[in-house]
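Heads up, one of the protein chains got dropped from this complex, but the rest are sitting where they should.
On to subunit A.
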Amino acid sequence: MAIEHADVLRAAHLARVGLSEDEATGYVDDLSRILEMVDQLQAVDTQGITPLAHPLDATQRLRPDEVTERSQRDRFQACAPATEDGLYLVPRVVE
């Protein structure tokens, strides 16, 4: 399955990675060759084979629905680029 310029721009938008038209052109070639290599998978008959999501076939362990963390907002917000009054600052989203 080939990948085209529009596919690269679509993926970049979905992943919210800014990409210029020129940069996208550069990725078309790289990604096409990666997908060409990946396409070897299509030749395998996998009918009836259950997909393996976890290498030990394990399922997620459950725990009681109890609060185990204490609030450490100040400490965690110390890593943030911009905060005010305990809130994360982003550009205005509602006028």
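One rule holds for everything that comes next: contacts are C-beta pairs under 8 Å (C-beta built on N, C-alpha and C of every residue); 3 or more make two chains touch, one makes a residue touch a chain; residues count from 1.
Criterion: contacts and distances are computed from a predicted model.
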Name under which UniProt lists the unshown chain, selected from "Glutamyl-tRNA(Gln) amidotransferase subunit A", "Iron complex transport system permease protein", "Sugar ABC transporter ATP-binding protein" or "Tetratricopeptide repeat protein": "Glutamyl-tRNA(Gln) amidotransferase subunit A"
Absent chain, residues of subunit A that touch it: 1, 3, 7-8, 10-12, 14-19, 27, 30-31, 33-35, 37-42, 44, 46, 49-56, 58, 60-61, 63, 72, 75-76, 78-82, 88, 90-93
